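One chain of protein is taken out of this complex; the other chains stay put.
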Amino acid sequence: MSTKPETRLSRAIREALLVDHHVHGALKADVSQAEFETLITESDRPIPTWMSQFDTQVGFAIRRWCAPVLGLAEHANAADYMRARLELGASEVNRRLLTGSGIGHFLVETGYRGDEILDPHNMSWASARPVNEVVRLETVAESLAASGVSAHAFPDAYVEELSRATAHAVGVKSIIAYRYGFNFDPNRPSHDEVVAATETWLQGVADGAAAKVEDPVLLRFVLWAGVDRGLPIQLHTGYGDPDLRLDRCDPLLLTPWIKLIEPKGVDIMLLHCYPYHRQAGYLAQVFPHVYFDIGLGVNYTGVQSETLIAESLELAPFSKILFSSDAWGPAELHFLGAALWRQGMTKVLQRWVDSGDWSESDAVRVVHMIASENANRVYKLQGAR
Amino acid sequence: MSTKPETRLSRAIREALLVDHHVHGALKADVSQAEFETLITESDRPIPTWMSQFDTQVGFAIRRWCAPVLGLAEHANAADYMRARLELGASEVNRRLLTGSGIGHFLVETGYRGDEILDPHNMSWASARPVNEVVRLETVAESLAASGVSAHAFPDAYVEELSRATAHAVGVKSIIAYRYGFNFDPNRPSHDEVVAATETWLQGVADGAAAKVEDPVLLRFVLWAGVDRGLPIQLHTGYGDPDLRLDRCDPLLLTPWIKLIEPKGVDIMLLHCYPYHRQAGYLAQVFPHVYFDIGLGVNYTGVQSETLIAESLELAPFSKILFSSDAWGPAELHFLGAALWRQGMTKVLQRWVDSGDWSESDAVRVVHMIASENANRVYKLQGAR
Partner (left out) sequence: MSTKPETRLSRAIREALLVDHHVHGALKADVSQAEFETLITESDRPIPTWMSQFDTQVGFAIRRWCAPVLGLAEHANAADYMRARLELGASEVNRRLLTGSGIGHFLVETGYRGDEILDPHNMSWASARPVNEVVRLETVAESLAASGVSAHAFPDAYVEELSRATAHAVGVKSIIAYRYGFNFDPNRPSHDEVVAATETWLQGVADGAAAKVEDPVLLRFVLWAGVDRGLPIQLHTGYGDPDLRLDRCDPLLLTPWIKLIEPKGVDIMLLHCYPYHRQAGYLAQVFPHVYFDIGLGVNYTGVQSETLIAESLELAPFSKILFSSDAWGPAELHFLGAALWRQGMTKVLQRWVDSGDWSESDAVRVVHMIASENANRVYKLQGAR
């Protein structure tokens, strides 16, 4: 393995305190290897016996980057890794990986399987870093459904409940990508449409269905309520689990809606975007209120994330790109999000500096913009701390 | 030209006996330069007089990699290359290129212009390697049409004929991509629909039309019959000749059908995939029964296939990626498929090992998985040999 001499640029990247603008909690409890493997893939299917999820880019990256944090040699095998993980215990593993990540501020989205992972308070405790909350729009609706709200009261009740739920939040999140896709009618649905869709939905819940919001009218209603709330809106785009139709998660399909809400003055944060990150870069160039990150894709492409990072630095102004890990569960994903970003940025930017294409000062400025300055500005984090 | 020292990894790649899981026969006869040029492009149009198909990535790769196999210097010009090819004669050219490829096992799809190319028996003889057959679903239907089957008898007759045709086959292949695109109704068509579509189709044949299956009902019928047969199903996806609408060959459009057949327990082999190989990698990650290769694209992108190979190693577990050449005709394409794969894998994986991101042992394991182990498992080749 070659070790490169440290430069002003590589030191700046190594020391940058990152704002992870879209992340979830770390696991509360110890997990077996079988459970762990289900948490390092976006597949929700049982893992076939003839394969291991460690034989993936993310699996190799965990063994290379996280093994030393747990006291093992780089590339320790999966069994040794899992043994060390259990011996240290969940909270020590979380502490080491979260504090070792160099993430300085977590914006935690709390809407998914919250009982298995650390809540924002405990994430802050485990990482010794400030945490702010991002509220999932659909989850607020789903918890209202459980409260016995009537269909007629729902629209106003949702707005009120969203206001309450986001009182201390720095952003909201939509998963319309998962639940429907971006080929939705971009216009705000009428009050009557919303009430009618709510009636059908609540009747289903009364009949025993899960309270999952899937009706496009309701998804659009909560999205527009998010616009009215005025906080930055995060949208899952691109790659995710098999629930979504990936071709309907191309952020370009959002263009009509992006134009429609432009006068509202809210910022749109396109999350992940893989494999449509070049398309996201275009949107971030031409629309002042559009930003993006390549979070999830960086973790799951491991060493090849260097290429993704380079491709994310094409059309978008550097003031429109953010860092995220999109980690959920194993703190390895929080750690890796940062480690792979640092490694990829170092390789890509150092190459551009070495060839004389970028000055080192410019490269360092860009690092700080993406690492934290853009997020601090958009989410107004200095005030929020 | 730089020569790199051999490493354990580069030796493993050089020595790996490949399973070419989707390939066709090599040319039976000698061909002129004009004929040869029409066989190294996916275009079926006459080649304009102002250009040569040798002035392409695949043409440059043939002159660089195959010229030495024919006794010429690397980069010999096209005229010298064709002269040497004729002097050696088709069967010596085939012998040198097929045995020199290091392909250890060919899964030969026989459904296209079979009279111009070696059949499986002769491919085995020319290469001195085992060959198994993959049967094209549409070709079985088309040969039935010539047998005088009635529309009412067709559905049962097709199932019976497919069973007979695949008695010794290891897989089946669908070209619904070429004939319609992936925007088809994913459901199995009803018996009545199939009979009605067959009537129209057979009437056309009786009136003198070619027996080509193009009706989406018939294409879906043979595809579902392939599912029932239970062998792995190969699907042409992505790049191919001008008959297809490339945008309708994005494998993501198969998602509803992929979900529908998931309980059936058959494996789906997405072939080629270029330029949608990242999308294929997503499908291979989230669906246990989805696999893919980047065969055709590797040959046609020549030296730039290194980038393709790296991009194919992103989301998919390494147990879900296969090798193929998709060669048809000139044995140069069989040879190059292997040579370019070896070169690209060596460049990409050695870089990752040298940077410390992958261990050499892991890299060697991944080479063996993609080279042969995954194919051996999916197609049950040890038993089939």
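For reference, chains read A and B in written order, and residue numbers begin at 1 within each chain.
What we mean here is this: contacts are C-beta pairs under 8 Å (C-beta built on N, C-alpha and C of every residue); 3 or more make two chains touch, one makes a residue touch a chain.
Please read all numbers here as calculations on a predicted model, not as lab measurements.
Listed residues A:Val23, A:Cys66 or A:Met369: the one in touch with the omitted chain is A:Met369.
From the options B:Tyr282, B:Tyr300 or B:Phe318, the residue with contact to the chain not on display is B:Tyr300. Residue B:Gln57 is the one among B:Thr7, B:Thr38 or B:Gln57 that touches the chain missing from this view.
Think of the hidden chain as still there; on chain B it touches residues 1-2, 41-48, 50-51, 53, 55-57, 60-61, 64, 74-75, 239, 241-242, 245-247, 274-275, 297, 300-304, 307. One chain is missing from the display, and on chain A it is touched by residues 250, 252-253, 255-256, 259, 278-279, 282, 285-288, 310-311, 313-320, 352, 354-359, 361-362, 365-366, 369, 377.
Heads up, the rule we're going with is that only the chains that are shown with their structure count from here on.
Distance from the chain A centre to the chain B centre is 37 Å, each centre being the mean of its Cα atoms.
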